[in-house]
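Presented below is the structure to which this report refers.
What follows is an incomplete set of chains from the complex, kept in their original frame.
The first chain written gets the first letter, and so on, giving A and B; residue counts start at 1 in each chain.
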Amino acid sequence: MIVHNHHMADTSSGPVLRVAVAGASGYAGGEILRLLLGHPAYRSGRLEIGALTAGANAGTPLGESQPHLLPLADRVLTETTPEILAGHDIVFLGLPHGQSAVIANALPESTVIIDCGADFRLTDAQVWERYYKTPHAGTWPYGLPELPGGRERLRGATRIAVPGCYPTVSSLALAPAVAAGIVEPTVHIVAVSGTSGAGRKPDVGLLGSEVMGSVRAYGIAGAHRHTPEIAQNLRIAATSAAQGREFDCAGADIAVSFTPVLAPMPRGILATCTAPTHVDLAQARAVYEKAYADEPFVHLLPEGQLPQTGSVLGSNAVTLQVAVDADAGLLVVIGAIDNLTKGTAGAAVQSMNLAVGYEETAGLPTVGVAP
Amino acid sequence: MIVHNHHMADTSSGPVLRVAVAGASGYAGGEILRLLLGHPAYRSGRLEIGALTAGANAGTPLGESQPHLLPLADRVLTETTPEILAGHDIVFLGLPHGQSAVIANALPESTVIIDCGADFRLTDAQVWERYYKTPHAGTWPYGLPELPGGRERLRGATRIAVPGCYPTVSSLALAPAVAAGIVEPTVHIVAVSGTSGAGRKPDVGLLGSEVMGSVRAYGIAGAHRHTPEIAQNLRIAATSAAQGREFDCAGADIAVSFTPVLAPMPRGILATCTAPTHVDLAQARAVYEKAYADEPFVHLLPEGQLPQTGSVLGSNAVTLQVAVDADAGLLVVIGAIDNLTKGTAGAAVQSMNLAVGYEETAGLPTVGVAP
């Protein structure tokens, strides 16, 4: 439920914190910087933007790779090394998978490290190794405050794993139903994403000429690495709740069918999620209304209105709609997010706010840029 | 399986046929005319384009509403009346739902009428009335030759109901598995469509400003009218096949979960279809290879390659890929078509070819316009 607070976020006092962004020339890094530039702590001088690092773009001004970040256009990107990242209170990592552990190990435990990569998301080492084909680096507190127990794990944390974009919207769409035990543990998710989710790599298949006017699936039949992350989140939801539910989704039994689809737009994910149910629409809505009544970024739309990714562009909001398909015996939940904001950088900043004691919503828009 | 015939379609002899297109200023009508202009019977003078009719655009040159049809730009649209459509051998109807019956009743039984609307698709009057809220007009031979028995029903037919765009790709994606009995009768379909499927009506929600950069679902939870049409087709597939299958999908038991999603592109549908299975990938591929071995427009892609709508733009081809999600116990089939070509006008011309005795593939591209 989204309402505007008629007071400023309480970031006008306290120590001055210094932030570094590793991977500042990528999409995650750019979005983190966009949000930081609008953060009240930054605007009041309590948060400083320090080192901006990159790989191949090291040595160039940020304005060349991120021309939309005009206030930082002249800042020169440096290399991504522990030495350069040292001396910051908060370090955001927007690096390829597998590079975070080395950086993290070289920085003090007191440094707040917020990793947008996958390295520390999964709890099960075997599952990690099956999907990522590398040794498991460990598990960090998971940056999805809206998940049962999620917020508490993030307050004061100094190591945070930012969720994947698909798991964010899929988990928020299904967790209340799973936690309330109103669905069987057999979920289908088809999530349509903009192209920025694939990152800023020069891949022929991601050229504008290839993606415009075309839609395609990829990583089908459970091959996508976000599949086990969704299952892990739904298990957390399943085990979080009270006894006496109709269906108990706890245990390793949750079957997740996940299909990602690429659509011709830069940003946004729309997830269509279904699971078998016996409840009616009123009961389903009641579950979601209760689950998200106090969440500042999750918004259950009024009946008759459906989520669209364009409405959350650049915003940290999640919009949801629930329906019941009585013929098929299914709960249908549609969710929309901006994959770069709530799906990545917004979650990172939201986690930072919780970690360092800022107001959770500080610097995070709930209003999209539309049309 | 698509191969090019190194001989011309046999349309160079026989009587000269005269074609009318009602609704020539709409998207279906425009696409029918595009295909007819490239049809060998037209190019050899055996097929003539007669009356072109419209609603609000009657009285204007076709070039104003269909500027891409340059060879017909000066043809003036007339009103859609039985009198104007009389005297043609073939009449294509691209009209709003509910208008076809009156036209059809006023034309001779020998006139080949090919209706791109929904009026005569469904066999069950009760189902029709539930979804369309009007009396059932009847049932015509269904213009999907690739469905079991479909081709035979169309040869020599003089009344043809062109399938809906979503049912076309969804049915072709799932029918072989249903017919072979390798899946349980519980199917999930999420189909992402371009905007032309919504027709050429001036609706604020379909403005470019609204749809570009945004994806949204609509008609969720079984509300979309194509849901029962998909179920009807799968029942035909289920009852078509031999005994002794593991699963028998025959009867009214097929549960179809269907979610249409609108994506920012003019054309194309990508359908993600799943159903519970016990078979492995090799068995699944064998079923599809066998089912479509002789189909000129349905193409099972090699392993490792996934359908994309951009590859079938303007083409009558259907591309499919099958996979098995062993963890979730599901067959996953991805299908791509151009909603205006194979999904509407291509099916109409393919049906015409069968109805009047032309080569089935005449005038129908199997090569997309890409990128």
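Basically, a residue touches a chain if its C-beta (ideal position, glycine included) is under 8 Å from a C-beta of that chain, and two chains touch if they have at least 3 such contacts.
No experiment lies behind these values; they were computed from the predicted model shown.
Peer 1: 2 identical chains shown; how many in the complete assembly?
Peer 2: Taking the entire complex into account, the copy number is 4.
By our rule, only the chains that are shown with their structure count from here on.
Peer 1: Roughly how many whole angstrom separate the Cα centroids of subunit A and subunit B?
Peer 2: Their C-alpha centroids are separated by 39 Å.
Peer 1: Hey, which residues of subunit A end up touching subunit B in the complex?
Peer 2: By the definition above, subunit A touches subunit B via 186, 188, 190, 192, 207, 209-210, 212-218, 220-222, 227, 255-257, 259, 261, 263-268, 270, 272, 274, 306-311, 313, 321, 323-330, 332, 334, 336, 370-371.
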